[in-house]
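The complex appears here minus one protein chain, its other protein chains still in place.
Here is chain A:
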Amino acid sequence: MSIVIKQREPSRLPSKTDAEFDRISNLPGHVIYQILSRLPIRDAVRSSVLSRKWRYKWAKIPCLVFDNHCLNFSSQDQSFIKNKLVNIIDHVLLLHNGPIHKFKLSHRDLLGVTDIDRWILCISRSSIKEVVLEIWKGQCYKPPSCLFNCQNLVHLELFNCLLEPPLMFKGFKNLKSLDLQHITITQDVFEKLVSSCPSLERLTLMNFTGVTHLVIDAPNLQFFDIGGIFEDVSFLNTVHLSYVSIGLYVNIDNEENDARDNSSKLLRFFVNLPHIRRLEIQSYFLKYLAMGYVPSRLPNLCVDLNHLSICIDFDDLEENTAALCLLRSCPNLLELEMLARPEEQSSMERSTNFWEEDHWSSLFAHLRLVKVSGISGVKSDMDFIKFLLSNSPVLEQLTVKPASQEGEWELMKELLRFRRASIYAEVIYLDP
């Protein structure tokens, strides 16, 4: 026996020699978890057969992701895949042995709601910090009430869910980021949810049902991104809000609303956004802002606003007025983007140039970068570009992208002719 040992030593055996070369197994725990977390869950679990040391390393990874990339099935049979998926997740959760900080479930074939309830119960017991739940198919999923007990939650992301927290729900004290898309939630619940999460910094809300008046009461909110159908939006107590992107996906009828309410939406919108830095007004939101009284300039200038993106119908007088008000109110604007929204009814060509007269100097004093897209070369579009070029002394780049090839040549010819206030200005024409 001893002879054999001596002879065997030089070969590759699990002896000292291997231990010297094995650099990876003794890396600190948190580094191993980082490495394993970056693997698809399948590879991470498989690491348990590598060697004695690796046997239970995977069981402590704090991050469990079950999505299309991690779990790929070649079969087409729906129920087969579903069963397999449920099995695998059950196994992993059962064999996992440590705190779970991040849980993501986003597989396109996942349907079983009772299974998800069970998994959420499991993770809610282990100080979960991030939950991403995306239900691709099937009807709205209602997360169980144990989800609302996760007081360590920092990030919650739901897709295609119905939110109905229990009555005793007092909010997520640590929640910093909330991302709700395709969700159903009532007005009260939404307001309560937002206001009861004092640490909330990021709020994303897309395609929601059930909320018509958005009241945002979030003292630490910095990032706000919504897109959907609503009637009203107002910010209470959002001093730190610096990034706002709002898209109103439905065309509102101006005349009807004017009669009812003469207050200025524009003024109300900006009254609580003193430090806004990036603003994106998408879809029909400018129309909403144009409702009511529109001043020539906001009383409090948005001095921090560097980046403005507006989706506008250049033929609409109210919208133009609102846009001009905005442009006058951000003296430090660096980048501007105008997206021309094609309207169904083509209004007759205006004889007057809306943008012609401007008695305010020092508009666009710092504007460097402009993008105009979706235009069709009609007078109203070109008037704006002309106005822009002649009033931006430090402009570096103007990018123009038409909506279609129709009238391209005319557009380009006109573009060529416009005077430029900035000698550095490059006018770049992009193909539609």
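Just a few scattered comments:
The rule is simple: a contact is a pair of C-beta atoms (placed from the backbone, for glycine too) under 8 Å apart; a residue touches a chain by one contact, two chains touch by 3 or more; residues count from 1.
Basically, contacts and distances are computed from a predicted model.
UniProt records the chain missing from this view under the protein name "SKP1 component dimerisation domain-containing protein", selected from "Calcium and integrin-binding family", "Histidine-containing phosphotransfer protein", "SKP1 component dimerisation domain-containing protein" or "Signal peptidase complex subunit 1".
When the full complex is taken into account, the listed residue touching the unshown chain is A:Q34, out of A:Q34, A:T209 or A:N353. Where chain A meets the missing chain, the touching residues are 1, 3-5, 7-8, 11-14, 18-19, 21-25, 27-28, 30-31, 34-36, 38-40, 42-43, 46-55, 80, 83-84, 87-88, 91, 95.
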